[in-house]
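A single protein chain has been removed from this complex, and every other one stays in its place.
The first chain written gets the first letter, and so on, giving A and B; residue counts start at 1 in each chain.
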Amino acid sequence: MKIRIRGGRVIDPANGVDAETDVYIDGERIVALGRKPPRFTAARDIDAGGRIVCPGFVDLAAHLREPGYEHKATIASELGAAAAGGFTTVCCTPDTAPVVDTPAVVELIHQRARGVRGARVRCIGALTHGLGGEVLAEMQALKNIGCVAVSNVGRPIRDTNVLRNALAYASTLGLTVLLEAEDPWLGARGVMHEGATSTRIGLAGIPAAAETIGLARDLVLLGETGARAHFRTLSCAQAVSYLRDARKRGLHVSADVGIAHLHLVDEDIANHDAHYHVRPPLRSTRDRDALRRALARRQLDALTAHHQPHDADAKAGPFGASAPGISGFDTFLPLALELVEAGAIELAALVDACAVAPARILDLPAGTLGLGAVADVCVFDPAACWTASPATLLSQGHNTPFMGRELRGRVTHTIVGGRLVHALDD
Amino acid sequence: MAATPIQLDEHGRLRHFLTIENLPRELLVEILDHAERFTVVGDRAVKKVPLLRGRTVVNLFFEPSTRTRTTFELAAKRLSADVMNLNIEASATRKGESLSDTLRTLEAMDTDMFVVRHQDSGAPEFIARQVAPGVSVINAGDGRHAHPTQAMLDVFTIRRHKPAFEDLRVAIVGDITHSRVARSEIHALKILGVPDIRVVGPKTLLPTAIESLGVGVFHDLDEGIAGVDVVIMLRLQQERMQSALLPSGHEYFHTYGLTPARLKRAARDAIVMHPGPINRGVEIDSAVADGHQSVILQQVTHGIAVRMAVMSMVLGSHAQAA
Partner (left out) sequence: MPKTTDDLDVEALIATMAERLAQRIAARELADPALVGIRTGGVWIAERLRRLLDLDAPLGELDIAFYRDDFSRIGMHPTVAPSTLPFEVEDRNLVLVDDILYTGRTIRAAMNEIFDYGRPRTITLAVLIDRSGRELPIDANVYGTRLRLGADDHVKLLGPDPLRLEFCARRS
C-alpha cells in the first residue's frame, strides 16, 4: 500500500531531520521524504498538519504475559495497546509460563503475534534455564530462532559465579544481556524505596544501595567478560553516576529508565496504594530529578514504558501483598511529552530516547525514517487532551497510578512495516 | 501527602480508626475523655452498657494475636455488641482468594464493624475503602504501619499519671523498625503536644530517617532515658533476638534491658510502660516490670475502655445527625 503522511513536523534524529515535510511509504519501506516520487499515488493520505511524525517507538522490555498469564494480558491486547501508544517494536520479556528458554516458546509467541493488528514483537530469551539462576539457557538456539537479547528479568541472578559464566557465554554468542541491577539481599524484603516515607508508612524499604551495589557487581563482571549489556530501568542517582563513571573508563554499556520513575516519587505512595508498587521502586525526588537530567544529557540511553499489565486482583490488596508493576503503554506518550513541556528534555532528544537509542542498543532495523528504511512510523497530536480511564486504556491491564489523570498528547497513526495498524481518526 | 482522609467523615467525625497520623488533637482528646467514662463501667456489678446492642462486630484477624483480639472482644461485649471472631490464615488470602473476595463474603453477614489485624501495612485501609457505607473499620495492627488503639491506651495511661503533655519527656526503647506501636505512639504524643520524644535502640533496630518523624535519636540507653517522665519498652520479637539484627537476647538485655539501676537515670517519678507480652530478662528486668513505677497492668485495663470509646465513636458517626 502506498501511504503519504502530509504536512507534519517530521522529527527523525537518526538523520538529523526536524522539518515540516511529507513522508512517502511504498510497500513496507519509506521511499521519499519531502518530494513526491514519480508515479506515486497514495492509496492512503494522512493529514499530519499540526502533528509530529517520528520513527515508531521501540520498547526494550515489556511484559506481555502470554503464554501463561492471559488473565493479566495477551499478546494481541498488548501489541494493540503498544501500537496505540506509538510503539512499533516491542521486545517481550521471557518471564512467561513456560519461560522463554526454548525455541518452541519463541515460535509460539511469534505465531500468536502473527495477524495481530499492532506493534511488531521481538523476543528476549532467558539467560538461565527456567530463569532459575543456576543452569545456562540454550542461548544459541534462542538466538537462532530470533531472540534479540537474553535476560533473567525479574529474578536477578544471585550467584555471582553463575552470572559471570552467563555473561561470558552470551558474549561468546554475541548476544546482548539485559540486566536488572539489584543486590539480592539488600532489597530482599523491601517493597518500596527506603527513606523517610517508608519509615513513616511502615513498609519495608529497598535502599538505593541495593541498586548501586547490584550495578557495581555487574559492571565489574562486564569488564571482565567483555559482554554487551544493557541495564533495565535504573532508579537512583547513585547508580546513574556509577554507570557514567564506568562509561568514562570505556565500558560499552547502556541503560534505560521507565517513564513512571521520571514522574513519581516515594512520597506519592499515599494510603499504601498498590498502584504505586513497582520494582525498582519509586525513589526520592532527588533521584527522580537526577534521572531526568541523565536522560536529557543522554547518559541514560533509552526511555521505556516499563509495561507490566496486571489483572485487578493482583492489585486488590495492601501495597506489600500486591504484585509490582504499572501498565505503561497507554499513558507513555503524554507522560513523555510532559517532560518536554516541563523543559526537562528536548523533543528531538525524547524521540531519540524512545526510538533511535533502543533500536541501536539491540541492533534492530528501526528508529529511522531514512530512505529505504522499514516504515515504522508514529504520528501524534501533541495537543490532544484525553483522560486515562478504563474506557480509554487499550491495555488489558488497568493497573496505573495515572488512572483518572488529564493527559495531553495522543498517537493518531501508527504504521508498522508500511501497514497502518492504528488510526485514531477512523 | 495527605494521609488517610478516609477515616473522618464530612463533619470531622471518626468513621474508621486506621491511623493516628494527621488526626486533629481535639479528636484524640475526645477519645481519651470517652475512655475515661468507660473505665467506670469496668468497676460495676454489671460491666456492660447497652450502647451497641444489636450491632455486629467481626474481629478479622489475619495474623494471630490472642491478647489483642481478646481485649477487642471484651470491649465489644461490654458495649453489648455481638462479636464474631474470624482467624484467617494468611496463606488463604495470599493464594487464590483475594482480600476483596473475603470481604464480600463477610459483608453478606450484615456486619457493622470490622476489627482488622493484618501482617501487611495498609490492609485495614484497603478494607475500609471497600466496605459499604455505614460499616466501620478499626485497625488492630497492620504490618509495621500502625496500631492506633494501642497508642491511645498508652497515652490514656500516661495522661492518668502525667496530665500535662506539654511538659513531658518520653523515651521509646527497642525495636522501632518493626514496631507499629512505636509509630502510632510517636504520632499520638506529637499531636498531643509532647515536646521531647526519644527513640532508643541500636542502629539495626531504628529505621532510616526516623528523625523525620520529629523524635530525638539515641543509641545509648542511659543517655536516652536520662530525665524522662515516661519509658516505653517495646517487645523484642523472638525471631530478632538471634539474627543479623542482634547477636542474642542476652546481649540485648545488657545493652538495652531496663533494670532498676538504669531506671534511676529517668525522672524520680517516671512511669514504665510496655505493650506486652513482656520478655522478662530481655527488654525488661522483672524487678522493673513488677515494680512500683510499672503501669503495665493498668495499660491492659485501660485498653478495654479505650477500645470501647473508639468503637462507640466510629459506630456513632453513622448516626443520621438529627
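Here is the rule we go by: a residue touches a chain if its C-beta (ideal position, glycine included) is under 8 Å from a C-beta of that chain, and two chains touch if they have at least 3 such contacts.
Predicted, not measured: the structure shown is a model, and the values here were computed from it.
Colleague: Using the contact definition given at the top, list the shown chains touched by the missing chain.
Modeller: Listed by label, the shown chains it touches are B.
Colleague: Where does subunit B touch the missing chain, residue by residue?
Modeller: 13, 30, 33-34, 36-41, 44-46, 48-52, 312-313, 316-322
Assume only the chains that are shown with their structure count from here on.
Colleague: Between subunit A and subunit B, what is the separation of their C-alpha centroids in Å?
Modeller: Here the centre of subunit B sits 44 Å away from the centre of subunit A.
Colleague: Can you tell me which positions in subunit A touch subunit B when the two form their complex?
Modeller: Answer in residue numbers: 194-196, 198-205, 207, 267-268, 270-272, 274, 313, 316-321.
Colleague: Considering only the defined contacts, which subunit B positions touch subunit A in the complex?
Modeller: Within the complex, subunit B contacts subunit A at residues 1-4, 6, 21, 93-94, 98-100, 118, 120-123, 125-126, 142-146, 180, 183, 207-210, 212-213.
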